[in-house]
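Entry: chain A
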Amino acid sequence: MGATAVSVGALGGGTKAIGQAKRPIPATPIKIAAVSFLTGAAAAPFGIPGDNTFKMCTDVINKEGGILGRKIELASKDEAGGVDAQVKLARKLILEDKVDVDLGYISSASCLAVLPLADESGGLIVAYDCGTHELMEGPKSPFEVPKFKLGFKSSAHLGIDNIGLALFIKKYYPNIKKVAGINQDYAWGRDSWLIFETAMKKLMPNVQVVKTLWPPLGNTDFTAHISALMGAEPDIVHSSLWGGDAVTFTKQALGMGFFKKIRMAYSRGEPYPQEVGKDYPEEQIICCAGTHYFLFTPPDKASATLQKWFVAEYRKRYGKYPSYPCYHAYQALYAYKNAVEKAAKAAGGWPTIDEIAKAMTGLTFPSPSGPITIREDHSAIEDVLVGFSKMTPKYPFPILDPKRMEIFPAAQVNAPVGMRTVDWINSWK
Partner candidate 1 sequence: MLTVDNLKKHFGFVRAVDNVNLEIREGEIVSIIGTNGAGKTTLVNLISGYLKPDSGRILFFDKDITYASPYVRIKLGVGRSFQLIQLFGNSTVLDNVRTALFSKYGMIRRGLLPADRYSSVTEEAIKILDNFNMSDKKELTPTGLSEGDLKILDIAIAFALKSKLLLLDEPTSGVATSDKFKVMDSIVSAIRKEGVSTLIIEHDMDIVSGYSDRVIVMHEGKIMAEGKPDEIMENKEVKAVVFGIVS
Partner candidate 2 sequence: MIKNQRWIAYAVIFVILLFVPRLLSIHDLMLFEYGLTFAIVGLGFNLLLGYTGLLSFGHGAYFAAGAYTVGMIAKYLPGAYSLEILIPAALFFSLILSIIFGFLCVRHTKIFFSILTLSLSMLLFALLFKLYHLTGGSDGLRVPLPTLLGISFKGIRRPEFLSGTYYYFLLVLFAVSCVIMRGIVSSPFGKALQAIRDNEVRAELIGIRVRRYRLYAFILSGMFVGLGGALWSFVNGHVTADLSHWVFSGEIVYMTLLGGFGIFEGPIIGAILFTYLKLYAMGNTQYWMFVIGATLIVLVLLLPNGVAGAIAVLLAKLKRKKALEGTTC
């Protein structure tokens, strides 16, 4: 252990002083890398809001005197360029730039490729937005946790969205007959559909799947997919499309009269009404990847005040309402802050990244959308919010109809530690 800790220190750039009773707090700033899509289709709806939030929170934390008096030095990096580029970048960040922590990744593909590098290269990596449940799950349940000693996921995985959708559909449309799916052709899309389909089979056994389409990420022409879906005549179409794809799909579908016939159920559709604007169709089922919605007020006091401040502050700085990537960014940065402070208490000085990792495990802290808990499997769990899009005079884009918002508590939508989500769903009574 000691040996690895030394090498961790050496590789991870943490302080080498192991074993001393009292450890000094370095005067140097904390190096934090934030990796999001800064270019490409996912930049506007995801990367930029996420990165903005990282900047905003860093700024606030530094104004308050930093973490244990150390200022944060934030380096925003671009997630574009494909999985391979990300592997190389993460390596560089950990081994050469020696960042204290790598907060990032929106695409599940990036996460699947990068998180294993945490233990491999001995750097702390916190996945802040990507969704795939496979990231933290083992090959078969029960699996041993944590999967990665130094790899974390500070937001809940896609299980909550798709289970939430299934529960929501069961509640509002108990007697639909046909569903279809259009999901991007990689881990994110494939896994989202898998969970949704499994949950539907369990909750509404006699609903039949009439079509599943797999457009590639960054597809520009959905016309063929749209008419293929319309041809299959489902009642509801499940979709985990995100980023530019979601916007493009919606616009083209509008043009082809898609929404006149079919209702969409977006597993993470929350940012798009704001992106598309007033044209965005009403009565679509939209999930918020948690309870990340600017009109949602968390029950507990601390979170509620945070929410009020967060929405106002973000609106003030960037003229928009925070979308769920913003909340995810907040969670990642504050997970690190809280973990460091907790570990420092125990260690009496600046902690090693092993100690930070230990502190982050089982950590609970308030966030704008409610308290967040990071479990022993190094993955956070959250409640999930689902609703209908509805145009109101108050906003220039459809919001979630306040009267028909459903919140499913974490326990109802997250598999227990060490159990694969799919197995858990199948074990439902």
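As a working rule, a contact is a pair of C-beta atoms (placed from the backbone, for glycine too) under 8 Å apart; a residue touches a chain by one contact, two chains touch by 3 or more; residues count from 1.
Basis for inclusion: all candidates are chains of the complex that A comes from, given by their letters.
Bear in mind that the values here come from a model prediction, so they are computed numbers and not experimental data.
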Legend entry - chain A: touching candidate in this complex (1 or 2): 2
Legend entry - candidate 2 partner contacts - residues on chain A that touch it in the complex: 7, 11, 39, 78, 81-85, 87-89, 91-92, 95-96, 108-109, 112-113, 116-117, 119-122, 185-187, 190, 214, 216-217
